[in-house]
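Shown here: the complex without one of its protein chains, the others still in place.
Per-chain numbering from 1; labels A and B assigned in written order.
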Amino acid sequence: MSLIDGLARLEAVSTGRAQPRATARHRHLSQRPLVLVPLTTAGEAGAPLGALVGTERTSPRLLVVPQPRDRDLRFAFLSELAEIVLPYVDSFAGDVEAAERSETDPETSKRVKVEVELCADAPQLIVPSRAGIEFVRLLGRSMRFRRTAEQDPDAPYPAPPRVPLLGRWLTHFGERARVPGSSLLLAMTELLSRHWATGQSSLEDQHLGALLAWIEAPEGTSGAEAAFRAELARDEAGQLLCPPAGPATDPAFDNTLLAPAMERYDRARSALAAAEDGVAADVGLAALTAAEQEIHALIDSRTRPTWDAVWRGLDALCTLPVAAHDADRWTRDRWSFTGHRDRVVAGEPPQPRVDDAVTAANKLATREREQSRLEAQEALDDPLVMAGRRLAGEAFAGEVTEVVMAYSEAKSPRPRPLVTVRTDDRPHLGERTKVYRALGGKPQTAEFVAYEGEGVVVLRLTDKMGRGKEPDPGSVPEKGDRICWTLFEHEQRGGPKLPDPEETPWTHGGPPAETAERPDPVTAEDTL
Amino acid sequence: MQLAPPAGGAFDPGAEAARATEAILHDTLHGTHRGVVVDSPPGAGKSTLVVRAARELAAAGRPLMVIAQTNAQVDDLVLRLAEKDPKLPVGRLHSSDPDPYDKALDDLPNVRKSTKAGDLAGLDVVISTAAKWAHVKVDQLDAPWGHAIVDEAYQMRSDALLAVAGLFERALFVGDPGQLDPFSIVGAEQWAGLAYDPSASAVTTLLAHNPELPQHRLPVSWRLPASAAPLVSGAFYPYTPFRSGTDHGDRALRFAVASDGSAADRVIDEAAEAGWGLLELPARNTPRTDPEAVGALARVVRRLLDRGGAATSERGPGPAPLTADRIAVGTAHRDQAAAVRAALADLGVRDVTVDTANRLQGREYDVTVVLHPLSGRPDATAFHLETGRLCVLTSRHRHACIVVCRAGVDTLLDDHPSTEPVQLGVTVKFPDGWEANHAVLARLAEHRVRWSG
C-alpha cells in the first residue's frame, strides 16, 4: 500500500467514513450494464446454485438450480442464463461504426490500413466481487467445450443449444477482465475500493456489504459500526443479516436452510416419480412445486441484498466525474468485443484450454502495456492519483520561474529552451532523466539538466516546438506557469511483433500441435 | 600463486576453469545440440567466456549475433571484443533514441554502428540488446544467423527469447542463476507451470523444452575472495557450488591511516581482515531512508577514502590505491540510494557508485558497502526476501563487503509468515530466501561492530 493510500485509510478510521482515493471515475460504466449475482454450491466446481441477473434494477430475473447435483437442472439454468446474456450481448453487435485498423499485407509484408467495423458500444457485465469474476471464468470454461445436439448428433448428454456459445462469451469476458483498465467485466468491490479508502484492510474490503457500509455511511454515523454489522451480525436463527456477496454461500445458510429444503425437494421428486395414479401425481406435483418455491425464495433472499448493493455501488460511482481517458480505454474494450464477435461469426473454434506460447506472450505484453497506460492515464486525469506519483518521486509539479532560449548544436540549430521550475516535490531525477508534460493532450519531452539549489530544477525542452528555428507559439512554457512533469511516459510504445504460432521457435517447443480441442469427457453417471 | 589443496584432493582453480571453458567451447563449436547453457556464478569470467566464444566462432568462419539485456552490457561487450581483437569486424545494432550507445565506440575503427540490421550484414559479430533484436525480422536477413550468444540469459524473460529465437539456428546461453529473476508488472499466474510461461526466465523455458541440452558451469569465481566464495556459494548456490580462484592471503586490503577507534574504522578494519564486516545499529523500526543508517554508511565510505586504502591482489605486482571508483554502495530501493548519495555529497564524497541491486548486477568493485534490505523494517516481504537481491549485494566485491544493518533482523525473519501459494507444475526455486538470509546473517554476526553514533 502506498503511503498516500495508507493515509487515506487512517483518515477513514478517524472520521468513521470512507475517504476518496480518486477524484474521477477511472473505469467505464455502461449506460446499460448487465448485473450478475451468482451463487455456487459449496465444494463443487462449476455447479451453480442460482443467480439474479438483468439490466433493470427493479426487475432482475431469478434463476435457481433446485438440485445442483442434477445435470439436467444445471443445463436448464445455463440455458436460461444464455437466453438472458446472449441477447444482451447481441444487442451491441449490430450497431457499428467504420474504423481503420493497420494490418500486415500478407503479400508485401507492409503495414496497410484496412477499413473495418467497430461496434459503437459494448456490453458490460458487473459482478459483486473478484470471486464473481473467477466464477464467470469457471462457467465459461465449463461450457465452451460442450457439444449441442445440433453440433454433434451423437454427443452424449448434449448441452442446450446456446450454452457453448455462452461459454465462449463468458470466457472472453473473463479473459478481458485480466487486462488492466478494461471494463467489459467488472467486480463491484474492486470498482469501489479503487475509488475509496475504507478504515479496514483490503482483505476486509472484499466483503461488498462492509465496503459499501463505509462508503454510504451518512455524516455523523460510524461506517466502522455499519461495516461490522454487515460483516458479522446474525439474526436469532443464526443467519447473517447481510449475506456474503457470493458466489460462495455462508455455511450456516447451507446447513440450516438450504440442505433441508433440498432434501424436501429430492423427496418430493422421488414421490412424484413413484406416484402410481393421477391423484398421487397431483399431490406429488404440488409438493414438488412447493419445495421448488421454497428454494427459489431462499436463493432470492441470499442474492437480493447483494443485487441491491451492486446497484447502490453504481450510484456511488456515478457521483464521480468521468475520467478524461475513459473513452480511450473503452474504445479498446469495444475493439476487444468486436474482435470476439467477428471470431464467433467466422465460425472459429472456442478458445483453447491453455494458451500457446505466442498467445501467452502476446497477452502478457498487452497487459503490461495496458498497466503502464492505465497508471499514466489515471495520474494525468486525477490530481489525487498524481499526488501519489509526486510523493513517490515519479512526478513533480511546480511554477516556471525562468525560461532561457537555447539551441541545439546541430547544423541547423533547433530550439532547446532551458526551463527553470521551482518545486516542493522530490523527484528521482538523474543525469538526463526524461520528463514529460501534457501539451494539448500530447506529451512534450524535456530532459533534466541540473539542480540550481534546493527544489529548483532546470530542464531542457526537446520536442513539440514545431519545425522552425523559433518554437511554435504556446509550445514553450512561460514564466509563472504551473506545470506538472512526470518521469513516466504518457503514451505506451507498441512492443515487437512476435512470430506467428505456427512459427514458434525450438526454444519454446516449436509450433503447437494442430489438433482441435476435444470436449470434456462426459459419463453416464453425473459425476459431480 | 600458491593454493592450499583442499581436503580430498588438490584444487587448481585455473585448471578447473580452463577445463570447463574448453568443454563449453567444444560443445559450442562442435556439439550437435542446438543450445548450450552455461551457469556462471558471480565473477566467474562470464564476459571473458562470451568474448572468447565469439572470437572463436568468428575465427571458424561462423558469423554470429550476440544478444545482451541492456545497452550498457552491449557496449561493454563491444569494448571488450575490440580490446582483445581490434581487427575483428563488429556491428553494434542500436536504437534510434538519442545517445543510443557509448561514445567510446566511436573511437573503434572496426566497429560499425547502425540502427538497421541490414547495414551490418556480413560483419563477423553483430551485438545488440534483446529489445532491439526483437524488432529485426528474419525475412530482412538473407538467412537466420547460424550462431548466437545470449548473455545474462537468466535475466532475460521467456517472451523476450521468443521474440528473437527465430533469428538464429543455435545458441550459447550464458548467465548467473543466482541473481535477480526477471519480473512482470502484471500477474502472470495464468501461465504458471507452463513450460513456456512468458514471465519465466529464458533459460527455464529453454530447458523445459530441451532438457537434453548440455549444461555447464563455470566453477571458479575470480572476483570473490576466499573469504566470500564459500558463503555466497553455500547460501545462494546450494546445489551448484563454486570456489574462489584465490586463496586466503592472496589478497590484502591495508590502510595507511590507523583506526581512530570509531565504529566506522573498526568495521573497516574487521572487513579488511576478514572480508566481511557488519556495522550494527540499535534495533528500531525506521522508514526506508533511515537517516542514522544512511549516515553511518556514508561515514564508512568517507573513512574508506580518507584512510588511504590499498588493495593488493593477484592482478598486479604492487598495491593499488582504493579510489572512489573502486567502491560501491548497494541498496534495495531507489530512494535509499538517493538518500545515500545526498549523505555522501554532504561529506564531500563524489564518484562512488551508489545504486540498487538491479543496477549493480554484473558489476565489480574492491569494496562494497551495503544497506541490508531488511534493516529497520517492521516486516519482511517477498521483495526483501528475494535471494537474488541479497546475492547481488553480497557478491560484487573483490576484497571486502561491509553491511550496515539495524539489529533484530533475525527476529524479523523468524516472525515472517510462511503462507506462500503453490502453483502446480512450477519447479521450486532454491535457495529459499529465508534460509539464505539466515546464512548470511549468521556469518556477518561473526564480524559485528556495534555503531555507537
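Everything below uses one rule, namely that contacts are C-beta pairs under 8 Å (C-beta built on N, C-alpha and C of every residue); 3 or more make two chains touch, one makes a residue touch a chain.
Going forward, contacts and distances are computed from a predicted model.
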item: Per UniProt record, name of the chain withheld from view ["Secreted protein", "Multidrug efflux system membrane fusion protein", "PadR family transcriptional regulator" or "Glycerol kinase"]; value: "Secreted protein"
item: Sole contact to the chain not displayed, among B:Thr32, B:Ser96 or B:Thr419; value: B:Thr419
item: Which residue of A:Asp70, A:Asp254 or A:Asp300 touches the chain not shown here; value: A:Asp254
item: Where the unshown chain meets subunit B, residue by residue; value: 189, 192-193, 284-291, 339, 376-379, 381, 414-425, 427-428, 430, 432, 434-435
item: Sites on subunit A contacted by the missing partner chain, in the whole complex; value: 1, 3-4, 6-11, 13-14, 20, 23, 41-46, 138, 141-142, 199-204, 224, 232, 249-252, 254-255, 259, 353-354, 382-384, 386-388, 390-391, 424, 520-521, 523, 527-528
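Following the convention adopted for this analysis, only the chains that are shown with their structure count from here on.
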item: CA centroid of subunit A to CA centroid of subunit B, Å; value: 39
item: Touch list for subunit B against partner subunit A, complex; value: 34-35, 99, 131, 134-135, 137, 139, 158-159, 161-163, 165-166, 184-188, 190-191, 194-199, 202, 205-206, 209-210, 334-335, 338
item: Touching residues (chain side subunit A, partner subunit B) in the complex; value: 109, 178, 180, 354-358, 360-361, 363-365, 367-368, 371-372, 393, 428, 432, 495-499, 503-509
